[in-house]
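Here the complex is missing a single protein chain, while all its other protein chains stay put.
Read from first to last, the chains carry the letters A, B and C; within each, the first residue is number 1.
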Amino acid sequence: MDECVRLEDVGKQFDGQWVFRHVSLTLPQRQTTAIVGESGCGKTTLLQLINGVVSVDEGVLSVLNAPIPETGLPAFRRKIGYAVQGAGLFPHMTVQQNVDLMARLEGWPESKIRNRVRRLFELMGLDSALGTRYPYQLSGGQQQRVGLCRAMMLEPPLLLLDEPFSAIDPITREEIYGHFEVLQQQESVSALLVTHDLREAVRLAQFLVFMGSGQILQHGETATVIESPASESIRRLIETQL
Amino acid sequence: MDECVRLEDVGKQFDGQWVFRHVSLTLPQRQTTAIVGESGCGKTTLLQLINGVVSVDEGVLSVLNAPIPETGLPAFRRKIGYAVQGAGLFPHMTVQQNVDLMARLEGWPESKIRNRVRRLFELMGLDSALGTRYPYQLSGGQQQRVGLCRAMMLEPPLLLLDEPFSAIDPITREEIYGHFEVLQQQESVSALLVTHDLREAVRLAQFLVFMGSGQILQHGETATVIESPASESIRRLIETQL
Amino acid sequence: MKRLVVTLALFGWLPLNAGEPIVVASKNFTESYLLGEIIAQRLEQAGMEVDRRFGLGGTLICFEALLAGEIDVYVEYSGTLERTILKLGQRTSILELNERLLSRGLSLLSPLGFNNTYAIAVRKEVAEEFSLERISQLTDYRDLRVVVSHEFLEREDGWPGMRRVYGFDWIPEGIEHGLAYQAMADGSIDITDAYSTDGELQRYDLTVLADDKAFFPTYLAMPLIRDDLSPRAQAAIEDLAGTLDDSSMASLNASVVFEGADFASAATNHLRSIGFDVADGRSNTFDDLIRNTQRHLWLTAIALLTATVVGIVLALAVFQVTWISNAVLYVAGLLQTIPSIALLALMIPIFGIGMLPAVVALFLYSLLPIVRNSVTALVTVDPVLRRVGKAMGLTRYDELRYVYVPLAMPAILAGVRTAAVISIGTATLAAFIGAGGLGDPIVTGLALNDTSLILQGAIPAAVLAIATELMFEGIERVLVPRHLKVLEQPR
Partner (left out) sequence: MKRLVVTLALFGWLPLNAGEPIVVASKNFTESYLLGEIIAQRLEQAGMEVDRRFGLGGTLICFEALLAGEIDVYVEYSGTLERTILKLGQRTSILELNERLLSRGLSLLSPLGFNNTYAIAVRKEVAEEFSLERISQLTDYRDLRVVVSHEFLEREDGWPGMRRVYGFDWIPEGIEHGLAYQAMADGSIDITDAYSTDGELQRYDLTVLADDKAFFPTYLAMPLIRDDLSPRAQAAIEDLAGTLDDSSMASLNASVVFEGADFASAATNHLRSIGFDVADGRSNTFDDLIRNTQRHLWLTAIALLTATVVGIVLALAVFQVTWISNAVLYVAGLLQTIPSIALLALMIPIFGIGMLPAVVALFLYSLLPIVRNSVTALVTVDPVLRRVGKAMGLTRYDELRYVYVPLAMPAILAGVRTAAVISIGTATLAAFIGAGGLGDPIVTGLALNDTSLILQGAIPAAVLAIATELMFEGIERVLVPRHLKVLEQPR
């Protein structure tokens, strides 16, 4: 199986304190890997490393079969759709502008942009009338879904999703799950999904990573992990949450 | 049973469009009421109405046994702890300053402030070393918990919690649930909890509100609602989520 | 930039060729003002538009301004051209002067008629009594009381030379020039030296003796023009050739100095007397006002536009490296501490006079507020959004364009607005270096203590400031993202 992201012995510190060290992890291509873990254990940091927004302090990192390039980072990043935690929409752009900015910069024809935006809005259950609003005029869940649209706009081969459904109600979320699965097959994307919802992880991901503070506790195919948890605490978590 | 918040036929519009109309609702004192509903149906708006940050366009609203005062809004609001969706921490203040600002303005003695902050940090599973950091140096879940601490700092009789646990991992969340229940008994607060997690709602709330777009679908004691859902969609929701 | 120039020209702000007014200048003494005004009125009567730039500070400033194309015509004297400007030997023919000027793109028109040189003046009674008409006759009348100015007594082109040429063997006493006329008037002196167009010759009724041995150098007054001046304008000025002899120039001077006539009406009277049907007076205050305001607007607009572009680009280039942006701010600050008059004075050796140095000075003054506000605003853009921009794959340029600049826009515009208002204020000082604008009436008014003149500058400047504010409000409405304009007032 092809690999999409590989970390070998990676470490990252802030202000001299290690967030994690010796993290080794391989994400398979065209599969979704879910990361579940304690708040503050470094999940967001991990996504930022893969995207190249923060740099690795230790170890080797390869993304899309190459180390993170020294030059041409913008082009590299456009192949990675990143839905940031908490939406992170540009307040000075309308919803439409937030979503289609990158496509315009890529020079997509107008019709292609329109179709893609319409499609994404439908998938996310967003009213197309929201397109002309500014982010501050949206509810939290609407903002989060706009952020998702923005991440997926360029049809990137790799998606980094940081708690992307946390502010969305269960019914809408269920719909999006369905669309997401279809999308994954059609567009054959690889995805890395950070979530606190174990049911969501099991539902969407073929692979599952349990992260503890500063290290990886367990990593494997979802079914395997669920059946044989590596530790008591993981077992308890699986029992209470599923 | 005393009532804590009462809405009669309340309506609110943005730019001429009604978010909801004819909403009538009574929240009992010293109980937790959970609101569950579609993203964008107006939950956050409802909390803001109760807090007086946005004004009612229609109907009658009474909070803590009085209409929202014309003058003295600050004093009124200090009796309401509001954990805003997405934390909303002040970026220019440290975590400590964010949490204890209101207590200082209220003139609390230093020792009382210190004790309260320490207690809240413990309840929320936050490392006390985080106190000197700025919000941008925290993970999403940490920020959310700091926002909760800030809301609860003044021991307000009424808590408005807007998806307060959405970015927190299940284990930490479970701990906080426990503390929350104890707290509610000890400090006898009333709480209004917006959540997308039905299990959370059932776990914490004595009363349950289902909100649809523009109206209230069902409202009652949690057990009653779970047992006899008012509509097919609520029934399905309960079935899939619990 | 080309498009900008054309646009501005359409609004009449830029002196492009089409319909461009003819710039008539003068030096800062009475005769020169009068000659300038006569030419200006003649051109206007011939249907052309004129821009008056009178009172420039001296021969060299006029000449340089003409070379630089800042002005189109002023009246110069042949002797001054010969000695002071072209530094040639004496008695250079006008043809030769013209040749040398032609090679520099200038051209002399025909002399106006009079020759403003030294002259020997005799009390009228005395001249009549002895039928004195020519200087050479003086040898026969030794007992006339000749008293000349100290300067004349000593200059080689004064008494010493004259004595040799005319063969006088006595040395007269010296006197203060200003006093000589009065001494002539009260009869204590019979003969003295004078300038041939002095108004005093008329006032004290003196007779000027002919320089029959052609000793005195000639200072013929001639319009000096740029040779790209339109043939129509040249012809109109040429019509004035020979219309002003020494005595009519002297009486024109006298009418201003002794009778308190203003330049404009004196010039009008003269032109009518020689058959040009010019309109009444001049003093179309409203036209002045419009022209000054346009010039002012143009000065500040150019300076501000350049400063805005340079300032923002500079800020974008340096804001990410603290020490470089500090260095830029220090330099901009140092420029700001140079007092405006000193800065304008410093500009002259580098940029000459006129609009260019004024625009440069205004540009330098405008930089600081723009650069500082831009740097501050760019540096304080929310770090979260900066990171999001990077993460999305924006290039360096696109980050600036789509994230930094729009988010910093309100503060950048605030800097530009401050700079605009400061420029409008400082531009009034540009009048000192002949750049015109609303400073013209203010400076003249301050000198003459003429409040209405001061207000002619001050009120339009104030109106301009307000208009600028309104314009920027419009710009802000377009450029500032809507979410920043939500000043909703939650209770």
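Observations on the model:
One rule holds in what follows: contacts are C-beta pairs under 8 Å (C-beta built on N, C-alpha and C of every residue); 3 or more make two chains touch, one makes a residue touch a chain.
These numbers were taken from a predicted model, which means no experiment stands behind them.
Considering the whole complex, the residue from C:Gly69, C:Gly105 or C:Pro383 that touches the absent chain is C:Pro383. Contact with the undisplayed chain is limited, among A:Val5, A:Leu25 or A:Leu73, to A:Leu73. In the full complex, subunit B contacts the hidden chain through residues 48, 51, 53, 73-78, 80, 82, 84, 88, 90-93, 101-102, 105, 134-136, 150. Across the interface with the omitted chain, subunit C contributes residues 173, 176, 178-179, 182, 186, 320, 322, 326, 329-330, 333-334, 336-342, 345, 368-369, 372-373, 376-377, 379-380, 383, 386-387, 390, 410-411, 413-415, 417-418, 421-422, 424-426, 428-429, 439, 442, 446, 454, 458, 461-462, 464-466, 468-469, 473, 483-484, 486-491.
In this section, only the chains that are shown with their structure count from here on.
In this assembly, C is the chain whose CA centroid lies farthest from the centroid of subunit B. In terms of their C-alpha centroids, the spacing between subunit A and subunit B amounts to 28 Å. Subunit C has its Cα centroid 69 Å from the Cα centroid of subunit A. Contact of a single residue of subunit A with at least two other chains is seen at no position.
Within subunit C, the positions touching two or more other chains are listed as 384.
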